[in-house]
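The other protein chains are all here in position, but one chain of the complex has been omitted.
Up next is chain A:
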Amino acid sequence: MTAENNEIELFVLEMLRTRFDVPEAKLTEQATLKSLGIDSLGGVELSLTIKKKYGVQFIAGEIGVEFTVTDVAELTREKLGELEAAAS
């Protein structure tokens, strides 16, 4: 599956809003997870929601609390690229 443009950013923001109750006003692509009140366990939870949606694997701690929403999306895109490369 190919994720277009900022689709992954939008998905991560959506997860942060709905699963982690982050207030709308704080939600930007530049916000770090830590600044949104998300700790390392929260990072693992977030990685499971991404895995469910995009099928990419993370190891515990791979999404750090200093990651911004953009960082999370880029890591996900990178992993998707690897998946596609492996499949072709």
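Observations, loosely collected:
The definition used in the following text is that a residue touches a chain if its C-beta (ideal position, glycine included) is under 8 Å from a C-beta of that chain, and two chains touch if they have at least 3 such contacts; residues count from 1.
Just so it is clear, contacts and distances are computed from a predicted model.
Taking the options "Beta-ketoacyl-[acyl-carrier-protein] synthase family protein", "Sodium transporter", "Glutamyl-tRNA(Gln) amidotransferase subunit A" or "Putative hemin import ATP-binding protein HrtA" in turn, only "Beta-ketoacyl-[acyl-carrier-protein] synthase family protein" matches the UniProt protein name of the chain that is not displayed. Listed residues A:Leu27, A:Val44, A:Val65 or A:Leu83: the one in touch with the omitted chain is A:Val44.
Listed here are the chain A residues that touch the chain not shown: 20-21, 37, 41, 44-45, 48, 51-52, 60.
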